[in-house]
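As you look at this complex, bear in mind that one protein chain is not there, while each of the others sits in place.
Each chain gets a letter, A, B and C, in the order it is written, and its residues are counted from 1.
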Amino acid sequence: MDLVIAKDYETLSEVTAGIVLEKMLKHRRVNLSLTTGNSPKMAYEILVDKLSKLQMDTSMIHYYNFDEVALKDKQYGLTMSGLKKALYEPIGVAPENIHELTIENYQEIDKKIAQVGGLDLVLMGLGEDGHFCGNMPGYTDFSKETYSIPVIPGDQMYESLQEHLGEEPGDYFVTFGPKTVMAAKHLVLIVNGEHKAEIIKQVIEGPVTEKIPASILMTHPNITVILDEAAAKSLK
Amino acid sequence: MDLVIAKDYETLSEVTAGIVLEKMLKHRRVNLSLTTGNSPKMAYEILVDKLSKLQMDTSMIHYYNFDEVALKDKQYGLTMSGLKKALYEPIGVAPENIHELTIENYQEIDKKIAQVGGLDLVLMGLGEDGHFCGNMPGYTDFSKETYSIPVIPGDQMYESLQEHLGEEPGDYFVTFGPKTVMAAKHLVLIVNGEHKAEIIKQVIEGPVTEKIPASILMTHPNITVILDEAAAKSLK
Amino acid sequence: MDLVIAKDYETLSEVTAGIVLEKMLKHRRVNLSLTTGNSPKMAYEILVDKLSKLQMDTSMIHYYNFDEVALKDKQYGLTMSGLKKALYEPIGVAPENIHELTIENYQEIDKKIAQVGGLDLVLMGLGEDGHFCGNMPGYTDFSKETYSIPVIPGDQMYESLQEHLGEEPGDYFVTFGPKTVMAAKHLVLIVNGEHKAEIIKQVIEGPVTEKIPASILMTHPNITVILDEAAAKSLK
Partner (left out) sequence: MDLVIAKDYETLSEVTAGIVLEKMLKHRRVNLSLTTGNSPKMAYEILVDKLSKLQMDTSMIHYYNFDEVALKDKQYGLTMSGLKKALYEPIGVAPENIHELTIENYQEIDKKIAQVGGLDLVLMGLGEDGHFCGNMPGYTDFSKETYSIPVIPGDQMYESLQEHLGEEPGDYFVTFGPKTVMAAKHLVLIVNGEHKAEIIKQVIEGPVTEKIPASILMTHPNITVILDEAAAKSLK
């Protein structure tokens, strides 16, 4: 595990943007799976700015979102909406290079990813409950590839999503499973803020357990963990 | 996970020998960690025969044993004795290329392996109880690097080793931990015989759990699992 | 450069088959470009035999022939005919996994290979004149990607092909250029027989020059050169 502690969120974001950009430079098919949410926000701003100043062939860069929460009466789910806004639209990704994960295709996606050579990078954040991608405590099985979790009004998952989203969820939630993520060539986990200090300590220093889903990631042979100092404050 | 089912033990052994040989061909430092025991016997015979017919620079191939059970009043432990006899002596490995794992150096070995670029290959067998290297059910912690297990007369581990060895164990047992093994670039797991059919089924199809230590290996991005048909007979 | 000298042609063939098989085991898209001709004959026999004893998912292995000489009034050219007979038919490659190089598609092939992630392996023989793939002395430009050479009755190339084929060539000859081959992740060059001793000596020990086309291959960061003792006899 490669661990790097950045002085601040800006430095964390620059390092993260640099890693993503380095993958993008390859003049062959590259398969990226990038997180949405708050942690990567500045990294994407930096990336958008950098790419606006670079001429290169980006036609072979493909994007796979690693989870999706359907939103009631909306065309796109939470993840795709976030990625389109933060990254795909600003940098002008061609529609055929965006591979949406849906309730219709999730059972085929591991096979499809293998058929295009595997994922070159999965960039992830960490939930305060230890989740990564859509692998939540209480729902995580380390042996699973991509799976769906039913979202049924009245269930705990429905309510938890409703609270998290601030709006009504649609009827499904799909996510790359631990095996899907672990099969990628390079993993990057970015964690910032003091409110994540306790959970990242458990992830890095504690047991590998489905109760702390991201703990499995620490066993990947090529993972880079990037923290800011606030997130790192409880580490030994 | 790359799964291949060989018609018989001979074919399994040929494929295994071919993978090990392919690593050996590289004209740069190569770090190998190879199992002893029954499963690789024929693979090593094939390898010894092949290497006797090949001229190449083998001076940059280094060997790291992944576990060691001390034997009472013996210079070398179980693993080193087995590897010397089956492989190192027949192919003439220089002493400085053999990196013995001992009770004295086990706490430094993960660092030392990183300092030489990491392991290129770990070749392992599977125990009927699901163990890999020296990671036994009841003793395995997925978050550990190389560790030792005390071997004290009267304890369960002492008795279990005594039975397994048919002689008295020495006073320590050291092994690469799950994190050490998972950090390698390529893992190969070879399993043969009908008596292993049930456990490999659990390893491949069951949960990732410390109760079946080898189950974690299934999440490595570059693992090759080679079975003979007898071992594969219970797979879905 | 990884150099290995095999005692005899059989050993050379076993090592070669082992390397090709190792690539085939990967459970993700693999792109192979394999030679036809005499040098790999026994390696393919071994490979066909081995694969008949192995169950594995071969659906993601793709084949790209690296050159083609059209044959007059024949559906397939020299290379495709040879590969179908020696390898594709015996091991049952699905038609959609065979990517034929033709006069119609050769200008697009470098781009297409990049779009599928690049070549994992190019297995080549060596001509007594130092050619590799279809890169002949007098026609080779190290800076070229895939190109065609016109084959016009009366021209030197026509006559040379006619003699080599023992039949009338068709009207084109296409080949991966040096840049195409050098862009692959792993190159393997197999050379056997005393009649190749002088040219392989020049390739390995002499200057890098378009007059000895294969000399450029010696600068690839990941090339394995496998000789039998007869071919190696003039080496320093």
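Throughout what follows, contacts are C-beta pairs under 8 Å (C-beta built on N, C-alpha and C of every residue); 3 or more make two chains touch, one makes a residue touch a chain.
The structure displayed is predicted, hence computed values, not measured ones.
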Of B:60, B:152 or B:165, the one touching the omitted chain in the full complex: B:60
Residue of B:7, B:27, B:41 or B:201 in touch with the missing chain, whole complex considered: B:27
Of A:6, A:71 or A:174, the one touching the omitted chain in the full complex: A:6
Residue in contact with the excluded chain [from B:94, B:114, B:152 or B:235]: B:114
Contact footprint on chain B, counting only the chain that is left out: 27-29, 60, 114-118
Interface with the unshown chain - residue positions in chain C: 118, 141-143, 178-179, 182-185, 206-208, 215-216, 218-222
Interface residues of chain A (partner: the chain not displayed): 1-8, 11, 14-15, 17-19, 21-22, 25-27, 50, 53-57, 224, 232
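The definition used in the following text is that only the chains that are shown with their structure count from here on.
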Chain-chain pair with the highest tally of contacting C-beta pairs: B-C
Longest centre-to-centre distance from chain C, chain (CA-based): A
Rounded Å distance between chain A and chain C, as computed from the means of their C-alpha atoms: 41
CA centroid of chain A to CA centroid of chain B, Å: 34
Shared-contact residues (touching 2 or more other chains) in chain A: 118
